[in-house]
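Some notes on the structure that comes next.
For this view, one protein chain was removed and the others were kept in their places.
Chain nomenclature is as follows: A, B and C, assigned in order of appearance, with residue numbering initiated at 1 for each chain independently.
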Amino acid sequence: MVRIEIRVIYGDTDQMGVVYYANYLRYFEAGRSEFLRAKGLTYRDFEEQERLLLPVVEAGVSYHAPARYDDLLGLEIRLTEARRATARFEYDVRRGEDRVASGFTVHACVDTQGRVRRMPRDLIDRLAVGEDLAR
Amino acid sequence: MVRIEIRVIYGDTDQMGVVYYANYLRYFEAGRSEFLRAKGLTYRDFEEQERLLLPVVEAGVSYHAPARYDDLLGLEIRLTEARRATARFEYDVRRGEDRVASGFTVHACVDTQGRVRRMPRDLIDRLAVGEDLAR
Amino acid sequence: MVRIEIRVIYGDTDQMGVVYYANYLRYFEAGRSEFLRAKGLTYRDFEEQERLLLPVVEAGVSYHAPARYDDLLGLEIRLTEARRATARFEYDVRRGEDRVASGFTVHACVDTQGRVRRMPRDLIDRLAVGEDLAR
Partner (left out) sequence: MVRIEIRVIYGDTDQMGVVYYANYLRYFEAGRSEFLRAKGLTYRDFEEQERLLLPVVEAGVSYHAPARYDDLLGLEIRLTEARRATARFEYDVRRGEDRVASGFTVHACVDTQGRVRRMPRDLIDRLAVGEDLAR
């Protein structure tokens, strides 16, 4: 599990005065980048060195409580599955103890031509450190 | 079912050259607005006259094929459930015959203080016209 | 001059209840695409066939009056300058007769390696049709 903090900016809110629902997927993506970095990787290296991409094939969000401008949110990112050619991340967004949102993304592993590829074993091993991972 | 067209702008894409995954939730929202308008309502009226809001409590997207800059996408919006205090919309995004993405949103009906409210019967009746609706 | 219409979605607004200031640059970009299309071009073709890009090197916006959720805005796009290797577009956003915002973008013409290139003469000729153009 990796944890980052996100400060809500004005541009993230909508006229209801709360974070617009699509922006949680932006937060999740910022979280995935930091997850990889915390494991000693960067997604940029992953793309450039491995010539592999991890496009999102499915995403879901549950909205528990609104987040507001200037809130400092805590985002926890977990890698919960790493199969042959797919990976699943789960996300929890909190403000203090309050649960704001939770969600998941499922990713396929593809090469730069878009063909499905097996995820490199050593990559999974590195990502799995400290995770409670189905594989 | 209501159908709208969406032209992909540069700002919707990411460096993979495809529509960024969060932006489908923006497309869905544009679709919901036009769905209401097609039924003779506007969400603005709904907020201002009924003093009710329909915040999203859950959302999900499946990504079938990438959409690219300048694509003209067709978005179909269906209201598939209207219960006591929740509603569910489903969405299909296509480019020509190709399926690009599909998804759903679940909405709660709340008043301006955030209390759950029963959805007005006449509202559901108006939205239900032409829909295959569980209620 | 080319004119398009833009419907303000929830995701474009911020908690002040008005269109977030950065989103006018998104509107301008949607306008540029339609400007090119109206002249019989697409920016995608331009990139793919001419192997040229028109990145923005400068942009400015003046905000005259707020635009709100569900407003139907009219956006006028004019090409006002086409020099050796730069072009300037100007934009006016109105709601009915009311002026909402105005702005400009200046673009460089570069090849796919980022080197400045002369704008093709026939391209400028096509874009100039119906424009009051300094060149």
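A few points about this structure:
FYI, a contact is a pair of C-beta atoms (placed from the backbone, for glycine too) under 8 Å apart; a residue touches a chain by one contact, two chains touch by 3 or more.
Remember, predicted model here, so these are calculated numbers, not experimental data.
Checked against the hidden chain, the listed residues A:E29, A:D92 or A:E131 yield one contact partner: A:E29. Screening C:A22, C:L72, C:A85 or C:V129 against the full complex identifies C:A22 as the residue touching the chain left out. Residues of subunit B in touch with the missing chain: 10-11, 13-18, 20, 22, 68-69. Contact between subunit C and the unshown chain involves residues 16, 18, 21-23, 25-26, 29, 53, 55-63, 66, 105. The set of subunit A residues touching the chain not shown comprises 7, 9-11, 25-26, 29-30, 33-34, 42-44, 69-70.
In this section, only the chains that are shown with their structure count from here on.
Relative to subunit A, the chain whose mean Cα position lies farthest away is C. Of all chains present, the one whose mean CA position sits nearest the global mean of protein CA atoms is B.
Rounded to whole angstrom units, the spacing between the C-alpha centres of subunit A and subunit C is 33. Taking the mean of the C-alpha atoms as each chain's centre, subunit B and subunit C sit 28 Å apart. Rounded to a whole number, the gap between the C-alpha centres of subunit A and subunit B is 24 angstrom. Multi-chain contact residues of subunit B (touching two or more other chains): 25-26, 29.
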